[in-house]
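One protein chain is absent from this view; the other protein chains keep their places.
As written, the chain order gives the labels A, B and C, with residue 1 at the start of each chain.
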Amino acid sequence: MIGLASGAMAATGLAPAGHGMPWWQVPEFCWLLVGTVLLLGGCWGPEPLRGRAGAVSTAFFGLMFIVGLFFWRPGGEAFGGFYRWDGLAILFKRLFLFGGLIASWMMLRSPDGPRSERIEYVALPWFAVLAMGLMASAGDFAVLFVSLETLTITSYILVSLERDRATSLEAGIKYLIMGGLSAAFLVYGIALLYGTCGTLRFDEMASRLPGALAGELGPVARAGLLCVMVAVAFKVAAAPFQWWVPDVYQGAPVPITGFLAVASKAAGFAVLLRLLWGPFAGVREALVPMIAWLAAASIVVGNFGALSQRNLKRLMGYSGVSHAGYLLMGVAAGTAAGVEAVIYYLIGYAAAVFVVLGLLAGLVDRLGGADLRHLNGLAKREPGLAWLMLVGLASLAGLPPLVGFLGKWLVFVAAFQAGLVWLVIVACVGVVASLYYYLAPVRGMFFEPPPPDAPSLELDIPYRTCISVLMGITIILGVAPGPVVAAIGGLLAGQ
Amino acid sequence: MSPGLLHYLAVSGLIFLIGLAGVVVRRNIIVVYMCLELMLAAGVLAMVVFSRFLGQTDGQVFVFFIITVAAAEVAVGLALIVALFRARRTTRLDELNTLRF
Amino acid sequence: MDATFFEWVLFWTLAVGAVGFALLVVAGRSPVSSALSLACSMVFGAGLMVQLRAYFIAAVQVLVYAGAVIVLFLFIIMLMDLRAEVGRRRGALGLLAVAVVCVSMAVAGWRALAPLAGGGGPPPAAPDEVRQFGRLLFADNVLPLEVTGVLLLVVMVGVVVLCRPGGADGERGRP
Partner (left out) sequence: MPGALWWLLLLLPIGSALLITAVLRPYRVASAAVSVFSAGACFMLAVWGVASGAAAPEPVAWLRASDWVVMVAMMLDPLAEVMLLVVTGVGFVIHVFSLGYMSDDPGRSRFFGGLSLFMFSMTGIVVSGNLVMTFIFWELVGVSSYLLIGFWFERPSAAAAANKAFIVNRIGDFGFLLGILAVWGTLGDLGFGPLRAKIEAGALDTAPWLPVFLMALGLFCGAVGKSAQVPLHVWLPDAMEGPTPVSALIHAATMVAAGVYFLCRVFFLIEMSVPALDVIAWTGGATALVAALIAVRQDDIKRVLAYSTVSQLGYMVMAVGLAAPAAAMFHLCTHAFFKALLFLAAGSVIHALHHQQDIWKMGGLRTAMPVTFWTFAAGALALAGCPGLSGFFSKEAILEAAHETASPLLWLGLLTAFLTAFYMSRLAMVAFFGEGRERRAREAKESPAVMVVPLVVLAVLSVVGGGLGIYGVLRGEAAAADAEGHGWLVPALSFLVFAAGVGTGAWLYRDRERDPLRLGALRDKLYFDEVYGATVVAANGRLAQFWDWFDHFVISSLFVRGTGLVAGGVGNACRFLQGVGASGYAFLFAAGAALLLLWAAVR
């Protein structure tokens, strides 16, 4: 009872400005409560409720998202500084809730794999979102490590839940091994950093790290720094640590792919920004060249790797790697403008990815698969859906007036301002090359004949509406970015 | 003069590298997974060493978390491996090759 | 012949044991011998921790790793009735590449550690270290501790779902 009440209050996030925030105002507790109740209700609840668990979960995601959008105000911290409640955390938490909302909506409606009657599909996203939220709020390496691993382990399970499909399990195993490797690097890196700075707290490390790097143990600290960066690069799917991405994206059920592509990547960036503007703030300048190289490698590998793909999910994996590269450009800029650009880019990327994968999720069994050839002739079978898909892909390709263009523009400008001209040139080459593979499905949809005995495609009105709304977001954010950019800037400045 | 930071760290670093090499070289998923555990154990050792040489306890608390996470990972990983074995009758990594472009 | 000498003897014994068994994990032909080597390596590692007077963590390491985790590994191996690894081994070129990577990392590590050539043990442990440990874990680090609770819940769900009998998922009826 108390938990419920506190959860309700927490959801409203009535945190007073200033320091000190009672634990029950931490919204993650509310999310934990929802997840647990769903889990228990799904196991032992009455039958009609169990069948509706997916709808209930989606509704709660929507509720939490709306609450987060309208009621959260930055300022304050909890658990003695282990938990931060600032603009960065709020922005990312909204993004995670948005990702959870759309992904659970997709699971609810998609004929592909996950069904709302399987309670683990309903409950696990809540735990994943909870872990992401904590990652974005972490003020200490212990919180960061534990929540990051919680997210990773939840992702293994989500990816491989369709265990009657061999590809799903295979993707899970590959993810597991690569994830374990990155966890090992993270642990070792944290150990080395701890050994040289003598603390795990972000704020203390921020002041001690420059000294540690200059001191006798400097090389050790540097190695630790790099190991942590490797683990973060793994999480955001940056080259050369991106190998798991195509397999996992292809093997997972489509809604999960969308969830990973959007929320998990955003969580990685939350950590990256948190670290670079927290414990590593003093050495950010020194890390910029490395991040810039990671960005360039991701852009090249992602864009060129995607060229020869024949499966849309796999293609989205490679495209996700390239987008990680563009996002890293904004990080490498190392400026407030860069951070704003990254967050704006992430929002637009989320909307566009959900348009493409949402359509795929709704259609995949009728289309007969997720290969590019399955999309052939979509414009003749369902012109409206083909146009939706076109807009999604065009936004990913960065065509104006869609949000993909504006996000890229902001990121490029930030990198250019920081003097990373070579990186901007590489990125422009990548954008041009990306057109080849984003046009491939478009060409198939509009210019190829549909397969001879294609079943009729049907997508119910609410689902269509949802995708159309997402498409509307990509257009509106591209045409009228002012308010959102201003809001992001305001939240970050108030941090 | 008794063994110093260098010596303990060298042991931990060697174990880390051996584990890494094992992850790459071995084909059996279970053995690969053991090698991952080896790498985590190396991290644990390094953490304890640093914690003791700094004269703090924080590091050991963190070690507690590492061990918990490692155990959790083992549980999920082995469950996955069992599911895979049931579905495909294999535990060899190089036989996992259905996911291609 | 003083305490320092014995410390060195102890250190070398434990270090060689830990590293040697780690090598055996990688080199072992059968998964069972790998698992046992892993357990031994962990125990020797725990010995090093004891030498550093981190008794509590050493105990946890032995109990959780060498006890629970390795038993889990062995159990699964037995369950699946795995024989020794047969078939193709990695080619010489592959091993060379691995060696290059590991050696380069070792070189980087050595460069990092070189300034620490001096010896000297750690400062003496605080008398009430375990109490301190408890306070840190349950008071200061309560948030990560709670998250590990969530993690264990997730793991429980995951293991149940992944290993639930019914093979190709009878309730779904998908091919």
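Everything that follows uses one rule, which is that contacts are C-beta pairs under 8 Å (C-beta built on N, C-alpha and C of every residue); 3 or more make two chains touch, one makes a residue touch a chain.
The model shown is predicted, which means the values in this text are computed figures rather than measured ones.
Across the whole complex, the hidden chain's contacts among the shown chains comprise A, B, C.
Only one residue in the set A:L69, A:A214, A:L307 or A:V469 touches the chain that does not appear here, and it is A:L307. Among A:P240, A:G368, A:P462 or A:G494, the one in contact with the hidden chain is A:P240.
Between the chain not shown and the residues A:L328, A:L410 or A:L491, the one that touches is A:L410. Looking at chain B, the residues touching the absent chain are 20, 23-27, 32, 93-94, 96-97, 100-101. The set of chain C residues touching the chain not shown comprises 94, 97-98, 101-102, 104-105, 107-109, 111-112. Mapped onto chain A, the interface with the missing chain covers residues 173-174, 177-178, 181-182, 185, 219, 222-223, 225-227, 229-230, 234, 239-241, 243-244, 246-247, 290, 300-301, 304-308, 318, 335-337, 340-341, 379, 394, 399-401, 405-406, 409-410, 412-413, 416-417, 421, 424-425, 428-429, 431-433, 435-436, 439, 443, 446-447, 480-482, 485-486, 489.
Definition applied: only the chains that are shown with their structure count from here on.
No other two chains have as many C-beta pairs in contact as B-C. For the pair chain A and chain B, the distance between mean C-alpha positions equals 26 Å.
In chain A, the positions touching at least two other chains are 142, 145-146, 149, 153, 156-157, 160, 163-164, 220. Residues of chain B in contact with two or more other chains: 9, 19-20, 33, 44, 49, 51, 53, 58, 61, 65, 68-69, 72, 76, 80-81, 83. Across the interface of their complex, chain C is touched by residues 32, 36, 39, 78-80, 82-83, 115, 120, 123-124, 127, 130-131, 134, 140, 142-143, 145-147, 149-150, 153-154, 156-157, 160-161, 163-165, 216-217, 219-220, 222-223 of chain A.
Listed in rising order, the residues of chain B touching chain C in the complex are 1-11, 13-15, 17-22, 24-28, 30-31, 33-35, 37-38, 41, 44-45, 48-49, 51-53, 55, 57-58, 60-61, 63-65, 67-72, 74-76, 78-83, 85-86, 91-92, 94. Residues 9, 16, 19-20, 23, 29, 32-33, 36, 39-40, 42-44, 46-47, 49-51, 53-54, 56, 58-59, 61-62, 65-66, 68-69, 72-73, 76-77, 80-81, 83-84, 87-88, 93, 96, 98-99, 101 of chain B are the ones touching chain A in the complex.
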